[in-house]
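The block underneath contains the structure these notes are about, expressed in structure tokens.
One protein chain is absent from this view; the other protein chains keep their places.
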């Protein structure tokens, strides 16, 4: 598949999905954060969605890095540098690969999630977006090992991310704003894990 | 009648009545003023009611002047100097008269209401306490001219004051805080005219 | 009612204790009479400046006591004029032998109580007292047959300007004349998004729907002249600016001090949004803002809302404005 246009479709789909879910994300963030995750993400994705029209990109790497910088420069908050770094590393790992398959994208996904980890230093169980990223990555790898194609691997990643996201409900937050609430953070779903699922669902729809 | 003890009974009764009506007076003042007439009056009358126990007074004049100064020194707002001046002048006009009858009290009442007029410079129709004082005084005088005793004259004054108070409802205020509301002050009863009626009713109960 | 207080009856005495504890370098408090004095007065030969009024407008007046502003401020009950005993005590205490100026906001209660105090201070102590009554609120139609306009924002600017003049050695007449001029050349218009709650009353003074605002409010939680639908800052700025500009007859080339004042519950960020709109309107009209204040200076407890004050200034006023001032509520040059 022509990677660049697929990635552009991904970003345009993701912007739409974030737009539809902005209020939900903000509501989740209002419960255990500061009620801005929806608007933060919208601010970024409305800009990334417009990139493809405004500019010509040589390859996927250049495009995805620009997506990352655009998120970093527009989202702010915790999620800006985290999603931004994800795309910066994703792009960096893809290089000038023209076609993407399960293996290529898996390598890039590892780099991207590694970026989230390096920036945020969260562990599984801290009730952050990493709780969605980590099982997603594991499930993706397992699907590839089982011989799955990109579609299967992304489907697995989505399922893994969803499980991770749902698991955040019962957790006590140990990173990010929600950690200030201590025990009171229990019983609420993490906003960043929620948008991570949206991003992977969007990838499944557009990349595979 | 022994004037001094009657006046002391008046003040004690008035304090009680103001206590009972404080919330009503404040509600009236909230509608077209600043919602403090009840607490202003209570602050003063709780002090004046205590005077008789704390101090010996030579005569009615000394007592009523002290009542006036006590109101001036404790009520604040517009009503403090107005009711205060009323009692200062009332006492001044009584001198050392030992007994009070309709004529003696009438003279003093004229002096007291004259004080309210001199301080506040309100005219009838301005929607102030003067709208109760003025018809009360006229009715009092008419009753005395008709040969009425103190009881009859005070009853007439109460009736006159009530009419004046009720008439304030339809008026547009031209003095005091309510005047800032312009047309919006219409439809509300003036707080100061209301407490004036209470004061005269209390006089009827205790002096006659 | 949600307030950081101990008892509705003790708010003012508790706050005066707090003010005394916070600013012993600049002010001292007579708790019995509820008077805030500057620590270094009275000064022989300096006109004494006394103001005061109901509490609930902080920092006005107590926060404006100090070098270059007031010598004493009398704190009344919440939104209720102080009593003559307070003004009398303050007047005698700040008398430097050359007279005392009373700065009185035009409310019947304040006027009557200050009037009695002036009569008594002159009779008892022979202190020469003059009174300036501020009446800058253009929301109120003035007429010979009413209590006249309310005294609001201009009072702050007047206390600063006349305070500097007095510090500078102006006579009582000069202070009075300058004060009169400031009052005549200044005007204010205010609005509210919410009512406030007087602690002793325990409930809001007026009710406003979620999409309504009051235009033409004073500073005592009294309802305004008009309830309107909530509007954008730009429109509200016009509703405040136009009547003030037209009342003062301001024209192209005039210079003013502008105060965008918060009513107590308005966040600073909104005051800057409002100031921006006002500044644009004045700029478009060719009116030059020489100095400005943006913040809470004369408030109505926790009311959300704002008022705009404009004062047409000349060089003398500006010089006094720029002179050093060191009070809890206003400070520069020292």
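Note that the chains take the letters A, B and C in the order they are written out, and that residue 1 is the start of every chain.
In the analysis below, a contact is a pair of C-beta atoms (placed from the backbone, for glycine too) under 8 Å apart; a residue touches a chain by one contact, two chains touch by 3 or more.
Computed from a prediction, not measured in an experiment: that's the story for all the values here.
Novice: Counting contacts across the entire complex, name the shown chains the missing chain touches.
Specialist: Spelled out, the missing chain touches these shown chains: A, C.
Novice: Out of C:50, C:170 or C:304, point to the residue that touches the absent chain in the complete complex.
Specialist: Spelled out, the listed residue whose C-beta touches the missing chain is C:304.
Novice: Can you say which of A:120, A:135, A:164 or A:191 touches the chain missing from this structure?
Specialist: A:120
Novice: On subunit A, what residues meet the omitted chain?
Specialist: Contacting residues on subunit A, toward the hidden partner: 26, 30, 32-36, 39-40, 43, 72-82, 119-120, 126, 174-177, 179-182, 184.
Novice: Counting contacts across the full complex, list the positions on subunit C that touch the omitted chain.
Specialist: On the side of subunit C, residues 2-7, 11-12, 14-19, 21-22, 55-56, 58-59, 63, 193-194, 210, 213, 230, 232-234, 236, 260, 264-277, 279-280, 292, 294, 296, 299, 301-302, 304-306, 328, 331-334 touch the unshown chain.
One rule holds in what follows: only the chains that are shown with their structure count from here on.
Novice: Report the inter-chain centroid distance for subunit B and subunit C in whole angstrom, where each centroid is the mean of the CA atoms.
Specialist: Subunit B and subunit C have C-alpha centres separated by 32 Å.
Novice: Please compute the C-alpha centroid of subunit A, do the same for subunit C, then give the distance between them in whole Å.
Specialist: 55
Novice: Round to the nearest whole Å and give the separation of the Cα centres of subunit A and subunit B.
Specialist: One centre to the other, that is 76 Å.
Novice: Of all the residues in subunit B, which ones touch at least 2 other chains?
Specialist: Not one residue in subunit B touches at least two other chains.
Novice: Where does subunit C touch two or more other chains at once, residue-wise?
Specialist: none
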